[in-house]
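Reading through the structure tokens given below for one structure.
Note that one protein chain is taken out, while the other chains of the complex remain in position.
Chain lettering (A and B) follows the sequence in which the chains are written, and residue indices restart at 1 in each chain.
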Amino acid sequence: MLTIQNYVKAKTLEEAYELNQARNSRVMGGMMWLRLGNANVKTMIDLSGLGLDQIEETDHVIKIGAMCTLRQLEQSEEIKAYCGDALAEAVRHIVGVQFRNQATVGGSIYGRYGFSDVLTCLLAMDTFVELYDGGTVRLREFIERKKDKDILLSIIIRKNPRKVRYLSVRRTKTDFPVLTCAVVTGEVHGKECWYFSIGARPMHAALIEKEWRISAETTKEQLEAYAKEVADGFRYGSNMRASSRYRKHLAQVLVMRAMESIITEGR
Amino acid sequence: MRYINRGVPKVDYKALVTGKGVYVNDLAPSGCLVVKVLRSPHAHALIEDINLNRAKAVPGIEAIFTYKDCPDKRFTLAGQTYPEPSPYDRLILDKRVRFVGDPVAIVAGENEEAVKKALKLIKVKYEVLEPVLDFHQAKDNTILIHPEDNWKSLFPVGADNQRNLCAHEECEEGDVEAVLASCDYIVDEVYHTKANQQAMMETFRAYSYKDTYGRLNIVSSTQVPFHVRRILATALDIPKSKVRVIKPRIGGGFGAKQTAVMEMYPAFVTWMTGKPAKMIFTREESMIASSPRHEMEVHVRIGANKEGIIKAIDVYTLSNTGAFGEHGPTTVGLSGHKSIPLYGKAEAFRFVYDVVYTNTMSAGAYRGYGATQGCFAVESAVTELAEKMGMDPVKLREMNLLKEGQIMPAYYNEINNSCALDRCLAKAKEMIGWEEKYPAKDCGNGKVRGIGVAMTMQGSGISALDTASVSIKVNDDGFYTLMVGATDMGTGCDTILSQIAAECLDCSMDEIVVHGVDTDVSPYDCGSYASSTTYVTGMAVVKTCEILREKISAKGAKYLGCDAEDVEFDGEKVTNLKTGESISRAEIGNNVMCNNEDALSASEAFSSPISPPPFMVGMAEVEVDKETGEVELMDYVAVVDCGTLVNPNLARVQAEGGIAQGIGMALYEDVVYNEKGKNYSNSFMQYKIPTRLDVGNIRVDFESSYEPTGPFGAKSIGEIVINTPSPAIANAVSNAVGVRIRELPITAEKVFWGIQEKSK
Partner (left out) sequence: MEIQFRLNGKQVAAEVAGDSILLDVLRKLGCVSVKCGCETTNCGLCTVWINNKTRLSCSVLAAGVDGQEVTTLEGLQEEAAEFGRFLAEEGAEQCGFCSPGFIMSVLAMVRELDNPTIGEMKEYLAGNLCRCTGYMGQLRAIQKYMKAKRMQFQAAGEEVQA
């Protein structure tokens, strides 16, 4: 059961940060997950009055405020223009519209949830998180850090030319995923790079990078070997949704499909 | 006909669609004590000591009860007619806890916070015992789940608590072994269906209070108000005259609420404290301590000659009733008695079953009631037989299916009065395009589409047992009050019974006020279960209307000053056929309220010696991803013979809804326990019922027979509709990728490993 003594709608980031330094303070996102746990919270800090619910685009980045909802992510024209339907695909299976009108991007990322579709997708992209105190850090570094008392302000995606694919397998259409997979490719320092993020293993998403040259001429056998190498590179576990062996197999299948889809698009 | 076979909207729809407060929790007065129970963390344990001191000290706590406070007389929570076949194996609270979630203490307090706090402060010392979790190990295990001396079985169902046995029976006709030995083809397989949750949107709930006369009144979301009255009186060890049960609108039941899962807790609190009390089960409680479908393992042996005539069917069912025996002895019977009779040419059948206790949550009644489990097994086996013979499974069924007029030896030798099963099969085949699509089509993109079939039957009420009575009164201006004890649980029986009454009384439905259910006021009805309401209660309405028409005619004749033989009642007025003089129903209604010595009302009861089966054919088209094993349901076609359709719209929605639940059972739903007996499927987050994206396209049509013993030819539809999806989908998957799934649900992972196994 969650109990909350005080609710505070922060008026400034500074106030939010200060309040959050107390041991039993918590910052709320959409309250989707927080509510289900057991916690006695002295001060619940609401960031919704701080303008962190905007998606802003510059020449180089897309900046997604931590309080943006998953629904905003799904419907954002800026995001669509940059990476197509991939990020929308990563959120549209999450429960329902009214859930996604409430769940926040910040909550999804800060929570480092094993089941997170959003984390899986963003991780494969050139993504950073902006923290109130800790500056801007790479998403992949952030999720390996222990949860601390800093405040997540925004997610920043660098708009390098990338092709992005997102795939997941679920038992029902809106269930937690059995496995998530994002594949991203683009030129990095003149070299073709491939980023593979696999989540819901059931551990949270992790990333593998490869400098592979893949083209329409690449044989199917070679692609399959790549997909296997990627799938072999992750650890998997079992839970009531699937066994580790099946997850590993799915990882290989989804990676292969994502790569084929990117190649088919013609690069 | 004015109202039969018309899709009139439900009489209560306006309140429902505008969100009016018509359900238990909307009606409960403020100021009710909040009631919750402390639940056992162990699957099997004896309570050594309970310390309530700190819990009782929480401000706002009114009372805490333990087993020491409860009567030591056992009873069952099964909503069945007395004497119940389900064993008397329960106490309100017991010293022995038998599953993770079994109640240990009842806490009542002024508000939820106080009660939750008190629950945390109760200290219980348990002697933890080894549980029996695997139902294969239960029978004759040295660990006994009900060793107690005062356990009793009121009915000869083969129960023996010293063997963990809730029921056992054997029946055979012909020499099954000999006939099977003579068969050219035999399928001998075991099929396993899991516990499933009814998952009605409104969880279990009730509130109670004492009335002016000191009686216990309870307003409950139940399908069985009269049974709840008896169960509470027995549980509390008080006279039945002290209990009144009221059923308002209820948010779905599907059989779950045919068990009095929780009424006893607030009732006990009110009885002991004299104060109003309310208990609303959380969804978690509804998932871990409720009344789900019995897990069953069904061993089928079925044989045919080389021409494809099915000669013998042998079914052995092992059923898991969990910690208590609610509906254990009865659900299991349907797994054979409603699957075997479909094959009308069999010369011999045998049906044997064991129902065992385990340390898991007690099972109960869920739509289909055992027929669903048997249907999965037998219909899968019949298709496996066809596969072995290299025959189209529809063709095999066409050759063997039960016909109208046949005697059904495995169905208590009833005669099949009304049956359009052959037409159902023909129509379903046409609707889905069986000829073009059978057995499968490779889509060329790593996916294959396959198609599958299943047939089923159910009953219409429980023969020679279910009893329904109905009263109709004529009021001023001639409007009618229709009093029913049948329980509308959203299915629309208030509407359907009103339609039947309006039809019989030749009046507008607006002139009929329907009232149900209040055990003090309503005429007796065993309740809405076993697909009984339209058929059994519907006939009670027909009978009551006949008598009432006679009485109205007689009254009219009296007021007209002529003989009753000389008048005719056309629904609006009574006319003296000799003089043409008439008196309206409105006038009669007003007249009987003045200087009148015989009440203008009628009340009749109905019980049927037979339970005419409705029939149905379901066909599924699935698309299987060969690489992942994912199964996508593309199309589901069903054709139902439920006799005359009283309300085609409501019948259609029953069918579509039942099929969707069946799809959930087939593909997604599973109650999963860990090795210590903790239930993981404790929420809608973990127990996945289908969303609207998971059910494909469901298309329903009807082929009606005419049931001579039913109201206007009607049979039942409530339960049969859930049976076909599991076998039809399993059969479709088999046709698509050659993988036979014999244990539900049919998950992608199972299909994937099946494909791997096959390619070895």
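In this text, a contact is a pair of C-beta atoms (placed from the backbone, for glycine too) under 8 Å apart; a residue touches a chain by one contact, two chains touch by 3 or more.
Please read all numbers here as calculations on a predicted model, not as lab measurements.
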Touching the absent chain when the full complex is considered, from B:Lys139, B:Arg215, B:Arg283 or B:Arg740: B:Arg283
Contact with the hidden chain (one of B:Pro131, B:Gly252 or B:Gly618): B:Gly252
Sole contact to the chain not displayed, among A:Ala10, A:Val27 or A:Met44: A:Met44
Residue of A:Ala22, A:Val97 or A:Ala225 touching the missing chain in the full complex: A:Val97
Contact set of chain A toward the excluded chain (per top definition): 2-7, 9, 28, 30-32, 35-36, 41, 44, 46, 48, 71, 92, 95-99, 101-102, 173-174
Contact footprint on chain B, counting only the chain that is left out: 7, 9-10, 12-23, 26, 198-203, 249-252, 254, 282-284, 489-492, 647, 649-650, 652-653, 655-661, 683-685, 689, 691-693, 695, 697-698, 700
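We adopt the following convention: only the chains that are shown with their structure count from here on.
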Distance between chain centroids, defined by C-alpha means - chain A, chain B (Å): 44
Sites on chain B touched by chain A in the complex: 116, 627-628, 630, 668, 672, 680-681, 685-686, 688, 690-691, 693-694, 747-749, 752-753
Chain A residues touching chain B - in the complex, by the definition given at the top: 1, 96, 169, 171-176, 178, 240, 242-243, 246, 249-250, 253
